[in-house]
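My questions will all concern the structure given below.
All protein chains but one are shown in place.
All chains are identified by letter, namely A and B, in their written order; residue positions are counted from 1 within each chain.
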Amino acid sequence: MTLTLGDLAERTGAQLQGDAAIVIDGVCTLQDGRPGRISFLANPQYRKYLADTRAGAVILDAAHAADCPVPALISGNPYVTYARVATLLSETAPAALGVHPSAVVAADCRIDPTASIGPLCVIESGAEIAPGVAIGPSCVIGRDVRIGADTRLVANVTLCHGVQLGARCLIHPGAVIGSDGFGLANESGRWLKVPQLGSVRVGDDVEIGANTSIDRGALEDTVIGAGVKLDNQIQVAHNVQIGEHTAVAGCVGISGSAKIGAHCMLAGGVGVVGHLEIADGTVVTGMSMVTKSITERGVYSSGLAAMPSDQWNKLVARLKRLDDMARRLQALERTLERKPDGKE
Amino acid sequence: MTLTLGDLAERTGAQLQGDAAIVIDGVCTLQDGRPGRISFLANPQYRKYLADTRAGAVILDAAHAADCPVPALISGNPYVTYARVATLLSETAPAALGVHPSAVVAADCRIDPTASIGPLCVIESGAEIAPGVAIGPSCVIGRDVRIGADTRLVANVTLCHGVQLGARCLIHPGAVIGSDGFGLANESGRWLKVPQLGSVRVGDDVEIGANTSIDRGALEDTVIGAGVKLDNQIQVAHNVQIGEHTAVAGCVGISGSAKIGAHCMLAGGVGVVGHLEIADGTVVTGMSMVTKSITERGVYSSGLAAMPSDQWNKLVARLKRLDDMARRLQALERTLERKPDGKE
Partner (left out) sequence: MTLTLGDLAERTGAQLQGDAAIVIDGVCTLQDGRPGRISFLANPQYRKYLADTRAGAVILDAAHAADCPVPALISGNPYVTYARVATLLSETAPAALGVHPSAVVAADCRIDPTASIGPLCVIESGAEIAPGVAIGPSCVIGRDVRIGADTRLVANVTLCHGVQLGARCLIHPGAVIGSDGFGLANESGRWLKVPQLGSVRVGDDVEIGANTSIDRGALEDTVIGAGVKLDNQIQVAHNVQIGEHTAVAGCVGISGSAKIGAHCMLAGGVGVVGHLEIADGTVVTGMSMVTKSITERGVYSSGLAAMPSDQWNKLVARLKRLDDMARRLQALERTLERKPDGKE
């Protein structure tokens, strides 16, 4: 889409600096700037590229406005304004309306006429698809699934029976929502399956990444709050609750019945043990394992940083003798205490 | 399905306490009890909800029977009895028999007439599908695959050529069984593919979670024993063997040619290095890495628990100076030994 810089200022609430009439038809980086495209300066690390940028315009904060060699949009939060501008510029024609003839749709579904069902989708009995929903190719929508308005399934998404998605969600390929939880009862060494009778409820404005899986609840539902963002390759076990506007990075695993607060951030590779609670606003850094409830918001860690392996191996060898060191330290303390001149 | 409490007692072998004629049509939690539904008490943490439960009946052990305010099923293992009861109550009508007209089925497959093949499945040449098998929508069944009786593929499952599944397995969406192992030979810095010529053999009563992948063997087969339960997002590399009735939680990675014993439990996020053996009955706790064979059953760990990041960072800083501490400790010991009055 093509807009003038003035249009963009008006539609994003940013302050215009320079020629309102210049035409913008895309985005670019500062260092790889191109005329007709708009860039942004959010990370101070990139300030060095500002003076020489060949971008048609730049989004930046007031503090950098004077240094900008080209027209600018001035914003208190340049990255947010960039997100809005890029969204406006990348708006594509809506998907074809209606149901592709190759899709297999049960007779008793309710599909809004403004929804779009892609080729080779399967929509099972009782499903309800709201206005503006776009379902890409090869998705499977199970029995009695409900999908809220304007939600988009990119392609090859599987929603198991009874799953509910809110409005304006975006679900990426390979995501599986509503698979059985890992519920097993042990009888004399053999595992007996415990039927998973809950479902999954996903709030509005949720994004779910590629190849992420969310299990249905055992008895109650697994619940993903509004505005939650899940990256790729995440495992969400049965009965988990994730509070609103929490962001979870790739490769995180959340065990059964864990209750994650709102506005949390879990970095990549984090593991969360089951049956615990994490306070609102908690941040967990990469590859840490949360083993008990976190009752106070804050930043939590247990991930170790890689170092040259010879150093690491030496450190681990020392670590294994830590108990011995502690005993020797204690022995020294006793020796010094016992000696008359060791007293202070 | 609807059954009387007396029916449930009879069909699960539990002892009836109270009115045999009450009708049960579902399950519920103790705290969210509803008339006509049956709950259970297995975890002592939930005992507090027993006195006031509004459930129609409760499954519990003999020790709690006297405290139960409603009719009860008494069992030595209430969770196992609950699993049985919930299975009976959640039995659904069998899937439609036969092959959906939209499925693409090779002419030379052998599909039992009591099997069900869902819409938009692909069944390639030579596949054999046993009685009672239910294959959900959009599954791909490769050349010469064999699927045992009453096994169910939920949806969007991929079985590569030659894979064999036992009877009564349950495979969740996104699972991939029989993809090539990661076999590479290095020739002057470039990787040459080593053909993966084995297959995957899965025993009876195996459950495989969403988006889990199991690679085919390089020369021999990858083997998943009977009764094994694999959660979601698991990686099983080529030539791995997993013994019977072992349970593996989400996000576990098992490297090539590892041989896991029977009745093991691997918790979430565990990594297992290749070419090693793990003894029967071994338990590995969350996010631990098994780097050498475990010859004695027991519980093994190396996962670290998250703590406030400032504490963690201080601990890591100390850790990096552990070598220095060890040297200083030794120096002190030498000093004290050398001093006449340091001798004991």
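Here are a few things to note about the model shown:
One rule holds in what follows: a residue touches a chain if its C-beta (ideal position, glycine included) is under 8 Å from a C-beta of that chain, and two chains touch if they have at least 3 such contacts.
Just so we're clear, the structure is a prediction, and the values are computed from it rather than from any experiment.
Remark: the omitted chain is touched by one listed residue; of A:Ala21, A:Ala62, A:Leu97 or A:Val316 this is A:Val316. Which of B:Gly18, B:Gly253, B:Gly281 or B:Pro308 touches the hidden chain is settled by the complete complex: it is B:Gly253.
The missing chain, though absent from the display, is touched by one residue of B:Gly33, B:Gly56, B:Gly118 or B:Gly142; that residue is B:Gly142. For chain A, the residues touching the absent chain in the complete assembly are 26-29, 32, 77, 79-80, 82-84, 86-87, 90, 100, 102, 118-120, 136-138, 154-156, 170, 172-174, 207, 209-211, 227, 229, 231-233, 245, 247, 249-251, 263, 268-269, 286-287, 303-310, 312-313, 316, 319-320, 322-323, 325-326, 329, 332-333, 336, 341-342, 344. For chain B, the residues touching the chain absent from view are 104, 120, 122, 124, 138, 140, 142, 156, 158, 160, 174, 176, 179-180, 182-187, 189-195, 197, 211-213, 215, 219-220, 233-235, 237, 251, 253, 255, 271, 273, 284-285, 288-292, 294, 298-302, 304-305, 314-315, 318-319, 321-322, 325, 328-329, 332, 335-336, 339-341.
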